[in-house]
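A single protein chain has been removed from this complex, and every other one stays in its place.
The chains carry the letters A, B, C, D and E, assigned in the order they are written, with residues numbered from 1 in each.
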Amino acid sequence: MTALGVVVTDIPRLSPALVNEFSTYGVTTVHEAGGRTPGLLASYMRPISEGHSISGSAVTVLAQPGDNWMLHVAVEQCQPGDILVVAMTAPSTDGLFGDLLATSLMARGVRGLVIDAGVRDIKTLRELGFPVWSKAVSARGTVKATLGSVNIPVVCAGALVAPGDVIVADQDGVVVVPSAKAQETLEKASAREANEAQKREKLASGVLGLDMYQMREPLKQLGLRYID
Amino acid sequence: MTALGVVVTDIPRLSPALVNEFSTYGVTTVHEAGGRTPGLLASYMRPISEGHSISGSAVTVLAQPGDNWMLHVAVEQCQPGDILVVAMTAPSTDGLFGDLLATSLMARGVRGLVIDAGVRDIKTLRELGFPVWSKAVSARGTVKATLGSVNIPVVCAGALVAPGDVIVADQDGVVVVPSAKAQETLEKASAREANEAQKREKLASGVLGLDMYQMREPLKQLGLRYID
Amino acid sequence: MTALGVVVTDIPRLSPALVNEFSTYGVTTVHEAGGRTPGLLASYMRPISEGHSISGSAVTVLAQPGDNWMLHVAVEQCQPGDILVVAMTAPSTDGLFGDLLATSLMARGVRGLVIDAGVRDIKTLRELGFPVWSKAVSARGTVKATLGSVNIPVVCAGALVAPGDVIVADQDGVVVVPSAKAQETLEKASAREANEAQKREKLASGVLGLDMYQMREPLKQLGLRYID
Amino acid sequence: MTALGVVVTDIPRLSPALVNEFSTYGVTTVHEAGGRTPGLLASYMRPISEGHSISGSAVTVLAQPGDNWMLHVAVEQCQPGDILVVAMTAPSTDGLFGDLLATSLMARGVRGLVIDAGVRDIKTLRELGFPVWSKAVSARGTVKATLGSVNIPVVCAGALVAPGDVIVADQDGVVVVPSAKAQETLEKASAREANEAQKREKLASGVLGLDMYQMREPLKQLGLRYID
Amino acid sequence: MTALGVVVTDIPRLSPALVNEFSTYGVTTVHEAGGRTPGLLASYMRPISEGHSISGSAVTVLAQPGDNWMLHVAVEQCQPGDILVVAMTAPSTDGLFGDLLATSLMARGVRGLVIDAGVRDIKTLRELGFPVWSKAVSARGTVKATLGSVNIPVVCAGALVAPGDVIVADQDGVVVVPSAKAQETLEKASAREANEAQKREKLASGVLGLDMYQMREPLKQLGLRYID
Partner (left out) sequence: MTALGVVVTDIPRLSPALVNEFSTYGVTTVHEAGGRTPGLLASYMRPISEGHSISGSAVTVLAQPGDNWMLHVAVEQCQPGDILVVAMTAPSTDGLFGDLLATSLMARGVRGLVIDAGVRDIKTLRELGFPVWSKAVSARGTVKATLGSVNIPVVCAGALVAPGDVIVADQDGVVVVPSAKAQETLEKASAREANEAQKREKLASGVLGLDMYQMREPLKQLGLRYID
């Protein structure tokens, strides 16, 4: 499963309708809907551009530090609606990804990149409107000399990502939803969203969370004291 | 003073006129006017939006990692013109604050948030125009299970903040001015600002700092050598 | 060569035409054209504003932590077309540079600042349109008490920079080109750029990098396996 | 699979003979024998004492920051020959583990602890001779207020660990071997070890790796140049 | 209170008997006895030698980065039984302290050093048996050019330390106890210690924490599920 030198060619994907709906909720809501289980990538994963909010099916890459060969291999495995997720065998900030690979991914309908390493050509990436979440920006070039793998389960920025899992990414970060939990998570996200609108209205009118959530009694029982 | 489970309800605040004037000078000038004494929060505290420059009275929170309960408690203690300052008992990047708490704070006239942890829903926070300085952006949710305190002196991002102290925050970071030193600091800030305008004009005309500040002689005495 | 307390006054600079041309290629292309040899500054060096892409001749400063005196000394050594490069004798995030020094540098035609420490007054720096790449933003003030040096070779953010070397900086970071290698690097950058345009077009049309770069055979020889 | 609030009680374990043999090879050899696939925990995981080299079956814990309740739950699931592996839902350096938990684990024959957080009472832990690999040492206490899980697959310090996987830990760090690959990895480790002894002898006698590994020709073909 | 350039000469100290007793409990027990309120220094503060466990009265120093002048000033303010606590106005790893200052402190009966910066000559410090907790080891020398303060309240490694507070330091780190809370904290530490011995014995005999702490019922109520 975790061998180097393997490309899995036919990965299962969820229906586009299901995957697409995730982008309407965003990372924080999906994370909460998923029960706050692991799945949130580390907070050092930041977008290179403001304003993108995407969801898609994960195509995974395991790459070696200083080597971006497997990203070229992965392009061929991508379909419209996918998000490329690049994990590293060792920590790296090298610029494994730039405008040429972005052009290639866009030609295949890929929605964005999530990479636990560096990216470069970011001025062009922004002009192209190609969404990227990365650990670093770095012009450092890479070689094409060692094998990694494509479409095996990987640990990316601290989260386990299997090929075909749903990736959601926006200004709050990146979250992965295991495909088996996608339908259930989506339903909970929808319920949560409805619920939030009501709360927001109440709070805006001046109602306190202390009252709305009925927190006063449990706080008192734990011993919270008010003093002048 | 530093016990957990305590909410101090009636904190002294300086006059709004005094507090408000700080925002016209900004963090760097106030830091210099305060004699460069401690009071500057660590440089990892960054704004989530460009362009905000605020000052206000500190309402302080001490929260436990992974738990944002005390923020809800703190909302009730806030008044128009306040800035909420959240310190942690242990390092954390969790998203303790999001759009609902922001809505609640805005309903009470709070000017902004300074938090030594993470925030989330930042797209909405930006749309709301609610200013936030934080250590991280993270969708990671938190529980409501443990007590912290509100309005006790706290160490936030390396700086001691007492309730009622003046907080100044802009693109350069965040600085705290002890309330007892506010009047004096403001006067020095004003003097400094006037002084800076003159210097800026001279330097813009090509006068060298070496001459304007009369540095050549002391540099020579310390042994600075010019060689070809 | 690396003594403290030395200012070298007459440094060699390359022709403006040569230096200026580098900005048309950008950091990533120049890094690649230079054979990926050292010269790339650490990826923590980030611009404080979007959109600047500059090249210039390096005027170097070696400063002590908490002390920006040598920056004032360096201003006098600057000419139009220069970029000021500030290295530290020990790691620092202090704000050694602000709007007054920027005003002074702009009066001398300096194109930008690269500093392995902090900067402040960044709102004003952005309004002035003065480009800065730094390790941190910090209002922390500095003293003028200890000697450093100007125009000696320095290590800035992990890269060796000699006075008169070509500095190129944009959204991807900062790279230094030794003056002796400038002409050759420029030629390679030009060739690379031409080459990239063709590749981009092919990739945009759907041609795979695997085919365009003829990677399939070497990957197979290394043992890459495709499985369902 | 990754839900919070779950304890899996009957996990499969490999035969003690198989698991124990791993400790004779050590982390580096096992990592190489496993084909350098992921499985190595991040290099920040360091032992609190010198000289321990252990292997065992993983009992996994997923804990929330600031909360060590699940460690108490996990103790009951441990058997002689196990190693407790603690992952966190968010980064933490809190001291979730001390001498009382160590005493409890030792009473059950547990061989050691691997924790992506902090430990405390380390003087006593050293006296007890209980092996620990951790991210930090911290006296920071934790609460018992929130649920995590026991014996579900976790990501610990960047590596995926399933319950029952083989953990190997020594001065070089910590590596996990998926149980399905244990037998094969052990055989390769054994072969490698035999091979290394021969190499070591040759190198000690002055034979160069360049010759022993026949590197001169491939280096030449890649263009390595020797100059005076 | 926080001005630079001030030396407070007559600070209050608690009775030696009271201060000394803290060292018998150690950092973790004292932290717990103090109710886990702030007071624990950041976990990056590590001892340079094993085996020291000390307590003493804090003499505080606020120093500027790259400058150790105030440490020389502070020596004169030290008495037998004191611990020198050095805070910085900005983050630093410079070696502000070495064998000469240690010799001077030992001549005055000072028990140890806690410094949020670097130390050097550590081979000699170890030979002298002088206990040090620091952020870094660094040979980097410092100047004597700028004023700081002695015996004002400081924030050291994230914790507020007032002169005369009790400092406790051992292998688990460093904790500060405000002098007003010392007597109460000591009593709680004593009670806790007695309590721990009993627990340790039970756990060693195989009793589970789950039963000893009666955790099964609250865990069940929160919804913990056991599955095969």
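Note that contacts are C-beta pairs under 8 Å (C-beta built on N, C-alpha and C of every residue); 3 or more make two chains touch, one makes a residue touch a chain.
It should be emphasised that the depicted structure is a prediction, and the values quoted were computed from it without experimental measurement.
Enquirer: Based on the whole assembly, the unshown chain contacts which displayed chains?
Expert: Hidden chain contacts in the full assembly come out as A, C, D, E.
Enquirer: Using the touch definition from the top, which of A:Arg36, A:His72 or A:Arg140 touches the missing chain?
Expert: A:Arg140
Enquirer: Which is it among A:Ser55, A:Gln77 or A:Ser92 that touches the chain not included here?
Expert: Counting the whole complex, the residue in contact with the absent chain is A:Ser92.
Enquirer: State which residues belonging to chain C touch the missing partner chain.
Expert: 1-4, 35-39, 42, 62, 87, 89, 91, 153-155, 158-160, 178
Enquirer: Against the chain that's been left off, what residues of chain A make contact? List them.
Expert: 64-67, 89-94, 138, 140, 143, 145-146
Enquirer: What residue numbers in chain D mark contact with the hidden partner chain?
Expert: Here the touching residues of chain D are 26-28, 31-32, 36, 40, 43, 46, 53, 170-173, 175, 196, 199-200, 203-206, 208-210, 213, 215, 219, 222-228.
FYI, only the chains that are shown with their structure count from here on.
Enquirer: Please identify which chain has its centre, taken as the mean of its CA atoms, farthest from the centre of chain A.
Expert: The chain lying farthest from chain A is E.
Enquirer: Taking the mean of the CA coordinates per chain, how far is chain A from chain E in Å?
Expert: That gives a centre separation of 41 Å.
Enquirer: Any idea how many Å lie between the Cα centroids of chain A and chain B?
Expert: Chain centres of chain A and chain B, defined by C-alpha means, are spaced 31 Å apart.
Enquirer: Hunt down the residues of chain E that sit against at least two other chains at once, touch-wise.
Expert: Correct list: 36, 89, 91.
Enquirer: Assign the assembly's chain-to-chain touch graph to one of these shapes: line, ring, star, complete, other.
Expert: Topology of the interface graph: other, matching no listed pattern.
Enquirer: Going by the touch definition at the top, which pairs of chains touch each other?
Expert: Those chain pairs satisfying the definition are A-B, A-C, A-D, B-C, B-D, B-E, C-E, D-E.
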